[in-house]
Each structure stands twice: as structure tokens, then as C-alpha cells.
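A single protein chain has been removed from this complex, and every other one stays in its place.
All chains are identified by letter, namely A and B, in their written order; residue positions are counted from 1 within each chain.
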Amino acid sequence: MKTLTLAVAAACIALAAPAVAQQKEWKEIRIGTEGAYPPFNNLNAKKELEGFEIDYGNMLCEKMKVKCTWVVQDWDGIIPALLSNKYDVIIAGMNATEERAKKVDFTAVYTKTPISMIGAKSITSTDVSPAALKGKAIGTQGSTIHANFLEKHYTGSTPRLYPTQEEANLDLLNGRVDYVVADKLALEDFIKGKGKDCCKFIADVPRDPAIHGPGVGMAVRKEDGALKALLNKAIEDSIKDGSHKKVADKWFPFPVL
Amino acid sequence: MRWCEAPGAWIGLEVLQNYGCRMISGLWLTIELVLISFTLGLVIGLALALLRLNGPRPLAMLITGYMTFFRGTPLLGQLFLIYYGLGSFRLFWQDVGLWWLFREPYYCCLLAFTANTAAYQAEIFRGAFLALPRGQTEAAEALGLNRIATYWTVLLPQAMITALRPLGNELIVMIKASALASLVTLFDLMGATKLAFARSFDLNIYLVAALLYLGLVEIIRRIWDAMERRLTRHLVLH
Partner (left out) sequence: MDKYLTLLSFGPEGWGDELLSGALVTISVALATLPFGLALGLGVALAKRSDNRLLRAVGTAYTTIFRGVPELLTLYIIYFGVQVLVQALWKGLGLPGTIELSPFVSGVVALGIVLGAFSAEVWLGALNAVHKGQREAAAALGLSKAQTFRLVVLPQVFRVALPGLGNNWMVLLKETSLVSVITLQDTMFIATRANVTTKEPFLFFGVAMLIYLFFSVISATGLSRIEARTNRAYAPAGGRRP
């Protein structure tokens, strides 16, 4: 099987253009994000990137005195694309889980938020245990900790995995799924906006450290230790001097660290 | 260890051992989706071809429009148009009692696949009927056969021989196209593969999926070759 891919790879080399060599000191950083996870990162109606992570990332870049460019990448490919050098760091609400840490390195945690279930307004019970949700369809984004969480704990329910969180939310609105699970903050945006007539918070779910990890961090390639150190220092500084809180307060209704 | 974990354990591929059972149930879902939509498409496609060739003009034009649309646009778009587009008119579907159909991604997929393959199969049948020499119909008329009997006993058996190979190709196209089901939350073979990849980041799982699809296609190809030999055994073609 490997030989086949190798043969194809060899054929493709001829077609690929070599990019410029990356200097060891970081003057320019390409940041990968998803653009479909408000309020962390989102493409707004004017098709511009906005959100906490966009403001926070740009602020860190100023602190580090580097030029930053943003690259939008779909979630399923966000780690493979980092590994294949399409950008240098992922800032996309990514929880620093052990599974992902096998492939990439994470910086210090810069947000940690509750994980919640939302559902139709008609739901009266606040019990979201696996037993209570048996036979229900639960939507979330594929390739996320929430998908893994459903797979591990909610074996009696029907998981529905979407390419983006927004599509999962839309299907809750359309009545195709009974519950949606995700970061409370990401759901807050939906509950207050498009979903305000249909849906409400049901309850937070308990964190499973093995699946959810310590919180949201930025992901870099394992060989880019220098970049990781640079980012860690900037994150630390931003938390100390209060600039993290300033940006967070603009986007989030409650403290995220 | 369950049997579906065995192949992964045997060749020492951890991701296949962990997700072997998922892959197998995904494979079943793929087969199920393809078989149901292809069979429904066969019946509908034949009916559409006959109506387009013999039906009243407005109906024939309507069918031509249907076939142009479904053959001229990507299946991915048709699937999204049905799943997200039609699915957004929930109140209407609840009123007419069809919400169960549009609620389930499984039915949406079947609907999109069937509508698509029916259009392609209709074109195959239309071509096969048109390729028959005119004398066949005239001879049947001379024998006093009515139109239904002419189609059923004279034209259809001959058209089937011409249509057989393109129908086989269409079935293979459907097997491959069914991978799109994964984009509307179904865990078909492709969906199971993506799930396994998302957790393991092991690209070998994609190669395993490729082999499974290849196996399916090869089986269909063999069955079709055998059917063709049987159907044409009275013809001196070889």
C-alpha cells in the first residue's frame, strides 16, 4: 500500500512548486483557523474573519512583533494542513487533548470553557446523562472532542457529526437532531442569535479529562519549539498585563480562564 | 476480541483494530444505500425512458427537463439541496406529513441517490431503445402484438442486452458516489473512515477504505461479466 502512495507522491513532486525557505527566527507567522466557530473565529456576513481568537491572535502578533496572516481551513483538515506546512500555528478553539498531542505540540492554555448541551425549548428535563438521552439524535462537529465524547459515553444515542458546528446548530433549528453538544461559548452565540426562538441551554456536561484535555491551546508542529516558546511567552504576558482579559471581555459574557 | 477487530490485529494496524467494526458496519450501510437506490432507480429510470419515448409531449418535455437537471448538476449539490434546502421547510413537510422523510439523513440520501441514478438509468434505457432497428417494432406490429406486448416481449429483452454494460458502469459510479453520504452525517464506509482518521490521524485507514471500495467494485464487475455472458449466450458476439 505504501509503495502505491509513494509512486503517486513521486508523480506529484514534479507538479509542486517549492515554497520559500522558512527562517529560523520568526518574522512572519501564518495562522490557520476555521472561520466557522463563532465567537472564537468566524467569517461574518461581509466575509471577513472576526472573533475572539482573531483579535487575540492579532494582539499576540503585535506583542511578538511579527507579521501575521490568517488562513481559513476546514476543520477536518486543520491538523493535516498544519503538518503539511500550509500554516505555522492553529488558533481555532482547539482543545489540547492527548490524542492530538501525539501529532502536534500545544502552547499554554488560553481559554477553558464549560461544555454544554442545548436542545429545543420544549425540553423540560435538565438531565443530559447518557441514560436520559438514550435513542436521541445528538449533533456536533466531526473530528472534535465533542464527537469523541459522544462516541465514548453516549453509545445508546445516535451521534450526528457535521463538517462545521454551524451546520449542526442549523439541524437542531430544523428539528433533525434533539440535542447539540459543544463549547458553551460557541453555543451561546447561536442561542442568542439564530437559535433564540427554537432552542435553549439544557445543561453543562461533566468534563472527561481523558477526552477534553486541560483547555484550548494553540497547536504548532513538533519541530517548531522556538515558535512554541515565543507564543507561550506572549500568552503569558497577555494574561499578566490584563490584555487577554480585555479582548476576552469583548467577546465572552463570562471569564474564560 | 470481536471478529471485525481481527483483520486489524492480524496485520498489526492499530487503527483498523480499533475501528474495524465501525468500518464493517459502514461497508454494510454503503451496500444498503447503493442497492436500494440503484434498484428503485432501475424501475423509475425504465418508466421515465418509456414515458419520454411514448408519452404525451408535455410529459416527455417534463421528463427531459428532469433528466437534464439531474445529469447536468453534481450529486453533491443535489444531496445538499435536498438535505439542507428542502429540509429547511420543516413546517410545510409536517403539514403534508412527510417530515419523517426529510428529517432523517438516511432517507434524504436515498432520495438524492435514487433521483440521480434514475435520471442516468433513464438515459441508458432511452439510448438502448433508440438503438433497436425500426424493423423490430414493425415486425411485432405485423404479428398483431399490441404495444405493451411489443415492449415487454420484443423490445425490452433486446434493449436489456445493450443496456447491461452501461447499467453496470452506473452501479459502479453509484458505489463510489455513495461516499458523499458521509457529508450529511451518515456513517457509511467513508464516514467511518473519516471518524477513524480524525481520532488516529493514521492515513493507512484511507488506504484500507480504498481497498474495500475496490473490492466492492471488482465483485460487481465479475457479476456483470457473468450476467453478460449468460444474456448473450445465444448471440455470436465473441
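The criterion applied here is as follows: a contact is a pair of C-beta atoms (placed from the backbone, for glycine too) under 8 Å apart; a residue touches a chain by one contact, two chains touch by 3 or more.
The structure displayed is predicted, hence computed values, not measured ones.
Asker: Just name the one of B:Ala47, B:Leu86 or B:Leu132 that touches the chain not displayed here.
Answerer: Going through B:Ala47, B:Leu86 or B:Leu132 one by one, B:Leu86 is the residue touching the chain not shown.
Asker: One chain isn't shown here. Among B:Thr39, B:Thr73, B:Thr153 or B:Thr232, which residue touches it?
Answerer: Missing-chain contact among the listed residues: B:Thr73.
Asker: Of the residues B:Tyr19, B:Phe113, B:Phe129 or B:Tyr213, which one touches the chain left out of the display?
Answerer: Once the missing chain is taken into account, the touching residue is B:Tyr213.
Asker: Across the whole complex, list the residues on chain B that are touched by the chain not included here.
Answerer: The list for chain B reads 68-69, 71-78, 80-81, 84-89, 172, 175-180, 182-183, 190, 193-194, 203, 206-207, 209-210, 213-214, 217-218.
Asker: Which parts of chain A face the unshown chain closely enough to count as touching?
Answerer: Residues 4-6, 8-10, 12-13, 15-22, 36, 43-47, 72-74, 76-77, 80, 83-86, 163-164, 166-167, 170, 173, 194 of chain A touch the chain that is not shown.
Throughout what follows, only the chains that are shown with their structure count from here on.
Asker: List the residues on chain B that touch chain A in their complex, please.
Answerer: 84, 87-88, 90, 99, 103-105, 183, 185, 191, 194-195, 198-199, 201, 203-204, 207, 211
Asker: Show me the residue ranges of chain A that touch chain B in the complex, using the header's touch definition.
Answerer: 1, 4-5, 76, 79-80, 99, 102-103, 139, 142-143, 147-148, 151, 160-163, 167, 170-171, 174-176
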